[in-house]
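Yeah, one chain of the complex is gone here, protein chain that is, but the others are all in their spots.
Each chain carries a letter (A and B) given by its place in the written order, and its residues are counted from 1.
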Amino acid sequence: MTERISELEYLKKTALQKFAYNFTYFFKSIPQKFIGFFKAVLPAFFLRIWLVIKGAGVTVGTAAKNGDWKTRVSFGVMGFSQLARGQIVRGALFLLSEIAFIFYMVCFGWSQLALFPSLGYQLPERGHYDEATGAWVPQVLGHNSQLILLYSILTMLVIVFFVFLWYENVKSGYAAQELQEARRKLPTASDDVKELLDGQYHKTLLALPLLGLLVFTILPIIFMIFVAFTNYDVNHQPPMQLFDWVGFDNFAALFSGKVSGAANFGNAFGRILLWTIIWAVVATFSCYLVGIIVAIMINKKGIRFKKLWRTILIMTIAVPQFISLLLMSQIFDNEGIINIMLKNWGWIDKSIPFLSDGNIAKITIIFVNMWVGVPFTMLMVTGILMNIPEDLYESARIDGAGPVKTFFTITLPYMLHVTTPYLITQFIGNLNNFNVIYLLTGGGPLMSEGASGGAGQTDLLITWLYKLIMDQKLYGIASVISIIMFIITAVISLVLYNRSNAVKNEEDFM
Amino acid sequence: MKKRIISLLACGALTAGTVMGLSACGGGSKKMLVWGPSAQQEVLQQMCAQFLEENPDFGYEFEFGVVGEGDAKSNLEKDPTTGAAVYAYANDQLIDLYSMGALAELPQSAVEKIKADNTAESVEAGKIGDKYYGYPYQADNGFFMYYDSSIIREDMKLGEVLDACQDAGKYMIYQVGTGWYVGSFMYGAGGTYEVEWNGALAQKINTNFDKKAIDINGAASDTYTIAEIGGQALYDLAKHDALVNGDDKVVSTYIGKDKLGAVITGTWNATMLRDYLGDHYAATRLPDHVSSLDGRTYSWKSFAGYKLYGVNPNFGDVEKAQQLAAYLSSEAMQEKRFDAVEVGPSNKKVAALDKVKNNIALAAINKQFDGYSVTQNPMPSSYWSSMESFGTQVIEWVDKGSFTYELLQKRLETLISDLTAVS
Partner (left out) sequence: MAKKLRSKKAAERTTNAVIYIILIVISVIWLFPFFFLILQSLRGEPGLTPGYFWPKKITFDNYIKLFTDKTPFDFWRWYGTTLTISVVVTIIQTTITLVTSYALSRLRFKMRKPLMNLMLVLGMFPGFMSMTALYFLLKLMKLTQDFGIVGLILVYVGSSCMGYYISKGFFDTIPRSLDEAARIDGASRHVVFLKIILPLAKPIIIYTILTSFMAPWGEFMFASLIFSGNTKYFNVAVGLREMLQRENAPKYFTRFCAGAVVISLPITILFFLLQRYYVEGVTGGSVKG
């Protein structure tokens, strides 16, 4: 369906047409990319993991078969082989990590993991006054499904990490044995340090950042994915209630549009999705085009005070965004300064509902978003503008092209060519643009034709998701929606960053 | 001890021990967190200081959080096991707070005391089953009309009030699009809304909004339902040129502009309005209105809500927390609170004091609560979003001029089905 056109035809197109072609091709091919992703990329990924595991298994097997008693003891007592062969620091670290792991599992990890299949069964007992004695019987918290789930995941990650350490221990223990048998010198602790600062430098550098990533990003995401398979909602809220596994019920509920606890859910979802997409397109391109035009105007020969203009615009980057957005919500209020001034000048009688009428609010939001976003584009574009070869403009001028024409035939195509990745990152960023909507309108006003799960007319999927959690407590459903959103945006950007054909083909511009 | 070890271990596993030292040195003096709204923060801190003076061996140091009575729930639900030990809440949050395990029942002795001291309605506002879960201290959570007595008379109907404002070049302020205010005309025409709860979940919702409306003489309308009378009244109000749809912020703006003729709001704006209106400062219950549908006169009702102190049972020392909550809602403290911020006491003796009786705003809210209000029981969140959504529609009709009676009827059907929908 989305076959590429032939080389020859492609070369015949003008620059702008080329871009348009590539751009539409990119979006048209997204479904294909999706299928490709699940057909090819994912299996390849799992195959790769399987190969890694298999390779590790072989290493462990060899060590078990050919290892001497010291190596074999280190299967149980980590670091033993190294300690026995004089690699004291390395061995001690392995041993210590094993002790710490056992300690963690005994004191904490195991008790959580054991409850993982059931997510807990013990209900809390409310605190109350004993009727006979009148004494206060304290509240006893039962199992907390949420914490059990969270700490189980934490424990699983700790176990995975430990297995990895154990494998490294066996490998290094066996390596030490082999070196000894070959009568070569074993690396000392200072050799290890040197290696970590040179050959294995990436491990040193990335250990801490990746640990942070694991705990503060990946763990919560795994948690959320698990929540999608539970009935965590208003009626199953820890700590006073338990929640439980429900399989794919939430997915089924979402796709059938019958979500308990929110009437008109399906209707709201469709409208919000539509507005989210319109918003992302308009917000991205409005900032982009205006940013370029402003940059061109400032950079034009003969325009003075370039630095001043730029500095004025850059103010918006320097002031924390939440302040400027909260301020904007005041400025555009029905009784805000804009309405007041317009009234004082006698231009209007009644306030313009900048933020309280659905349609006007959408326009206001896009305008405010431009106020926030244009300086970024302007900054970024300024550097690129200088790179456009002057002779291109020269020849256009000789052909008698005016500034508007040169903009559309030279500047814009060149810009688009260089900044397509930036543009699509912006697009994805706007799909998930929480702050602007949340701080300006909070998603309001509500949809006027009926209560649609609290959905407002300016809600994006992401702010609506926030409401589903905060007001409606639909944790399970919200998790399902965010997983779906995540898969879509992730695949789009993966395809993009790994240089889709569309992006690659642009190298031949000019 | 075991817990400490666990926390240390997890810590070590997570951050390679970098933060271990910090988590180990917690503790110190025992603290008790108390929440109250920002306006009462100062007097709250004074009361707590006084409490410590009177109970020198209490053993806790107080910390304070600015959390309004309406925000107790949203602040606690993230994690009910932390948060304040003693906090102020509005009675419509009772069910939610109870079901998240954040409210401790009152000891028998305290129940007897509050029953003896406070109005029956305010005590009942904290009741679930046969147990009580709050120390009432404020009985004025409703709305009524403040007005400029130089242009408006107390016996005017709503339409006359609006016209009088317009003639004087001033405005009346009302929140057309806020859930709390939208239903008021429907309740005024005899509406009821009842919820049967199963835990925190509404199991069955009954409303008579589709029954015939009842006017001030107790006679039922021949043709129009409660919803129709209420919806039409809201639209007529919103459409009037002298009406400004806006919240407390707008009130302060219109004061700044010197354009305020009347405002429908609650006691929390009393000081601001008294300062502005000066000698012409007056307040009374919500005016009756003549329906544009059938020409009959209907009343206009407010919600009647109460504010109570609750004790969080997850706070270890519940007895001590109860002691403080009881103190903060005691007669002396209610008077002190009235002196400081002029809120309406629930204590019968304090309410009977001359200075309270002569308070114009409180006199008005008492008039409102005396037959012109419906108790604001806990509502499911769908109530608020349905009402707000209807309010938004009314505003849209006004803005676009697209109102027809048929549209209203259709929209009211949706409203009723939204209101009664249970999950």
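Just so we're on the same page, a residue touches a chain if its C-beta (ideal position, glycine included) is under 8 Å from a C-beta of that chain, and two chains touch if they have at least 3 such contacts.
None of the values given here were measured: they were computed from a predicted structure.
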Please pick, from A:Lys12, A:Lys194, A:Lys258 or A:Lys405, the residue that touches the omitted chain in the full complex. A:Lys194
Option touching the unshown chain, where B:Ala39, B:Ala168 or B:Ile360 are the choices: B:Ala39
Hey, which chain B residues sit against the chain that's not shown? 7, 10-11, 14-15, 19, 22-23, 26, 33, 35, 37-39, 41-42, 45, 63-68, 75, 78-79, 82-84, 247-249, 251-253, 255-257, 259, 268, 272
Which parts of chain A are in contact with the chain that was left out? 45, 146-147, 150-151, 154, 194, 197-199, 201-202, 204-206, 208-210, 212-213, 215-221, 223-224, 294, 297-298, 300, 302-303, 309, 311-324, 326-328, 330-331, 333, 335-337, 340-341, 344, 371, 375-376, 379-380, 382-384, 403, 418-422, 428, 432, 434, 462, 465-466, 469, 478-479, 482, 485-486, 489-490, 493-494, 497-498, 503
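Convention: only the chains that are shown with their structure count from here on.
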Chain A partner contacts - residues on chain B that touch it in the complex: 2, 5-6, 9-10, 12-16, 74, 77, 80-81, 99-101, 104-105, 107-109, 177, 199-201, 245-246, 249-250, 253-254, 313-314, 316, 318-319, 381-382, 385-386, 388-390, 392-393, 395-396, 399, 411, 414-415, 417-418, 421, 423
Taking the touch rule as given, give the residues of chain A at its contact with chain B in the complex, in rising order. 100, 103-104, 107-108, 124, 126-129, 134, 136, 138-139, 141, 154, 158, 208, 211, 215, 234-235, 237, 239-241, 260-263, 333-335, 353, 356-358, 445-454, 470-472
